[in-house]
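Shown here: the complex without one of its protein chains, the others still in place.
Entry: chain A
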Amino acid sequence: MDDTDAPAVVAENLSKRYGGAVAVEDVSLRVATGDILGVLGVNGAGKTTTVEMIAGLRAPDSGHVRVLGLDPRHDRAKVRQVLGVQLQQAYLHHALTVAELVGLYRGFYPDPRSAEELLDLVGLTDRRTTRFERLSGGQQQRLSIALALAGRPRVVILDELTTGLDPRARRQMWATVEQLRDERVTVLLVTHAMEEVERLCDRVALLDGGRLLALETPAGLVARAGAANLDEAFVTLSGKELS
């Protein structure tokens, strides 16, 4: 099998319960190398749990995950070299500056992107001496994205890429993801912004109540729902309004 034809991410029959509550039920998906997959759904649809299982942060109750052919829990050390993760809720060392945090995270990888490039990617060059705790919420999030890209990952998981960002920062993050696409990086993008899905995603995994409702191209999703646009398709397929 040629390297580029193999799916970068494979999840098969993933299920996860917290106590008795179903978080994810029998979700299977494949992401081709270099593709950008949008993981779409309302709050509580199981988006974060799904990507956290793919990242190896949570063990599935059943099913399995392969990232570049590796089990993210069993082959943890290898997967960490090639997988970049931006977590939805993760703070960084609050008293360290932007430059210090970038230096810290770059140091974990054998061939990191330069600090200048990372700060430039997320527009934080003029904040390098600011402590993390003094950054705005949007700036903290952008820094967290930069750190996810520090090690030149081949697969990136971005959980809530642009939630809470102002329009300018949002466009900047989109440009960053488009640059990743040019570098043939595989991206899993958790989102509930339709505009983001339309602009960036090759395919969409639509989740509802922990189940996968559809795995299609955005256009395919619209066609299948017989809808006029993605918003409408979402409502038709899931019976729910987004946000």
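Following the convention adopted for this analysis, a contact is a pair of C-beta atoms (placed from the backbone, for glycine too) under 8 Å apart; a residue touches a chain by one contact, two chains touch by 3 or more; residues count from 1.
Definition applied: contacts and distances are computed from a predicted model.
Student: When you check the chain that is not on display against UniProt, which of "Putative spermidine/putrescine transport system ATP-binding protein", "ABC-2 type transporter transmembrane domain-containing protein", "Acyl-protein synthetase LuxE domain-containing protein" or "Multisubunit sodium/proton antiporter MrpF subunit" does it turn out to be?
Tutor: Per the UniProt record, that chain is "ABC-2 type transporter transmembrane domain-containing protein".
Student: Using the touch definition from the top, which of A:6, A:32 or A:235 touches the missing chain?
Tutor: That would be A:6, which touches the missing chain.
Student: Among A:90, A:175 or A:219, which residue is in touch with the absent chain?
Tutor: A:90
Student: Taking the full complex into account, find the residue in A:46, A:60, A:151 or A:210 that is in contact with the omitted chain.
Tutor: Counting the whole complex, the residue in contact with the absent chain is A:151.
Student: For review purposes, identify every residue of chain A that touches the missing chain, sorted by number.
Tutor: 1, 3, 6, 55-57, 68-70, 75, 77-78, 80-83, 85, 87, 89-96, 100, 103-105, 107-110, 131, 144, 147, 151
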